[in-house]
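Before anything else, here's the structure in question.
Note that one protein chain of the assembly has been removed; the remaining protein chains are unaltered in position.
Up next is subunit A:
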Amino acid sequence: MFLSEHQSKELLSQYDVPVPAGRLAKSSEDAERRCSEIPARKYVVKAQITAGGRGLAGGVKFAATPSAVADEAGRLLGSTLVTAQTGSAGELVSAVSVEEALTLEASYFIAFVLDTVSGAPMLLASSEGGVEFEQRTQMDPSTVKALPIASDTPEARSELESFLSGIGITADAPVGIVMAARKAFIENDMTLLEINPFARTDGGKWVAVDAKIALDGAALFRHPEFEALAEKQGLTQTELEAQKNDINLVRMDGTIGVVVNGAGLGLATNDMIFADGGKPANFMDIRTTATSLDIARGVTLLLEEPRAKVILLNVHGGGMTACDTVAEGISFAYSRSERKLPVVARLAGQNAEWGLRILKDRKIPVEIHDTMTDAIARAVEIAR
């Protein structure tokens, strides 16, 4: 779950991490009016989208006067930005952040993640901050240095100071600010806190000029304040509907509707479909807690997908999702749908025989195969 730049910086400022003075605006008039609340001589207007690569795609504009701010905001709002990370569809700009434009003397990249080895919060830092950070690190990942910080002690602070000097921050090292960011990272259950650029202004102040925060969806139960955000995560209506029913569904652009239990088996199935020259219409993973009614809703979403020509059912029953539960779900979806796509099924594991009997008894147009290889080859053939 990602926070927007504006939300990220608001959260950081609560931890005394300095951020530029700024206001959120949803219209050009609003943007112009907000300028009076920002003590600045020059402004910057930033499109609020979740994807990165915004600066290089024209999503950040400088403006000398409030009326120039209004012009730039007017051009950005309602436009679709295509960045290196959005895909060709781009992302619609529905809000801009108007901020004081700062003169930056030096830009760095810093981030916190959890170290998967020690489990401790780990600081990542690079002297190569700014908009081109990503291209540079892709060419040479060694420009990013890492320091696990298990606790905030005087020893850890002095270790941090020498680490920062290792990336070229020698004078007035912002140790307190980095430790404050670490605290925000822990207390808000972030899985990623990225500040880029983390910059020193011409006045010698450290500022988080841009920030990106990812929150741990599994920890939302102790952060009710973020719950409203969880609703709008850029998922399509279909994906949201599936999620509500304990099904992880991602749309893809092929013709084979895929019903699988388990993420690993789902990935394996997709790999085999591609290897046979087919293309899945989706990636689906039925969670172990899904009921047959949940599954029926997921299958209904596939039957409503106009591109899908066939349903491939690849299930290994076990634990609490037995094959009969999945078969019941399929039957229920078919009983309510006008569109009865052919089903190619491979059922194995718990209650496989029972599941196949249900499909046949309910007159589902099903073809049964014993192995994944055969079932997938057949589904690809039908979809061709």
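By definition in this document, a residue touches a chain if its C-beta (ideal position, glycine included) is under 8 Å from a C-beta of that chain, and two chains touch if they have at least 3 such contacts; residues count from 1.
In this text, contacts and distances are computed from a predicted model.
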| item | value |
| --- | --- |
| Chain not present in the shown complex, as UniProt names it (candidates "Succinyl-CoA synthetase alpha subunit", "Carbon-monoxide dehydrogenase small subunit", "Phosphate import ATP-binding protein PstB" or "ATP synthase subunit c") | "Succinyl-CoA synthetase alpha subunit" |
| Hidden partner chain, touching residue among A:Y15, A:F283 or A:W354 | A:F283 |
| Contact partner of the left-out chain, one of A:D16, A:D271 or A:D361 | A:D271 |
| Sole residue of A:A156, A:A173, A:A219 or A:L293 that reaches the chain not shown, by the stated touch rule | A:A219 |
| Residue of A:V82, A:A263 or A:L293 in touch with the missing chain, whole complex considered | A:A263 |
| Per the touch definition above, residue among A:F109, A:W206 or A:Y334 touching the missing chain | A:F109 |
| For subunit A, residues in touch with the removed chain | 2, 50-52, 85, 87, 109, 111, 113-114, 116, 118-121, 124, 133-134, 137-138, 141, 144, 146, 150, 186, 189, 191-192, 194, 196, 212, 214, 216-219, 221-222, 234, 250-252, 260-275, 283, 316, 318-320, 348-350, 371-373 |
